[in-house]
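Excluded from the complex is one protein chain; the other protein chains are retained at their positions.
Let's look at chain A:
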């Protein structure tokens, strides 16, 4: 907490007070204005938001379908397929960065938002969580829906998805904060402002262009973490509760 308070102090005061803690120091928003102008933050914000939304949508859709298949269908090789999914829990795409970079180069996606997102679209964690939840839903509900003439997809959408809502919320929170903050993989596959997310933009900004103007750097740091921080403060209670209900414990 202390580091954050210190950052807030520095960001809201003129540069000459960055290293001197005096209560009488004048407040200013100038650092934020200068930080905002010093790097294309608007573009970075747009990229990150789009990226996070894209990844979350793909993850939820793909994981829902896969989890349903694992929970309710018996097919040959099911256990093997599930084991293959679990491998990704341990070996995340960012460990395999050299190969994944080659793949992206082969399909010509380097320096684009899809290149950052694609390796994460199929989330083993989401599939695992949803499968557990779906399996705990009574089979009778499924049968009843089928008797009413609902197709598999309709049953999934009308019965399973609504009942798993807390799990979806919990996963969404984890996923959003993970990808908002993700750094190494985006750093590797992007090389221009057009595709760079906030984290990469922030790093390049604070290391190369600026020397050490702490007021601006802390202002930029706060700018890029503010949306998540605010969202988190607003939803703190729901955050903990959805974790409890989702049974991630």
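Going forward, contacts are C-beta pairs under 8 Å (C-beta built on N, C-alpha and C of every residue); 3 or more make two chains touch, one makes a residue touch a chain; residues count from 1.
Keep in mind that, in the parts below, contacts and distances are computed from a predicted model.
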item	value
Per UniProt record, name of the chain withheld from view ["Chemotaxis protein CheX", "Putative DNA modification/repair radical SAM protein", "Lactose transport system permease protein LacF" or "Multicomponent Na+:H+ antiporter subunit F"]	"Lactose transport system permease protein LacF"
Absent chain, residues of chain A that touch it	1, 3-4, 6-7, 10, 19, 62-63, 65-66, 68-70, 73, 81, 84-85, 87-103, 118-119, 121-122, 124, 127, 177, 180-181, 183-184, 187-188, 198-199, 202-203, 206-207, 212, 214, 217-218, 221-222, 224-225, 228-229, 232-233, 236, 239-240, 243-244, 248-249
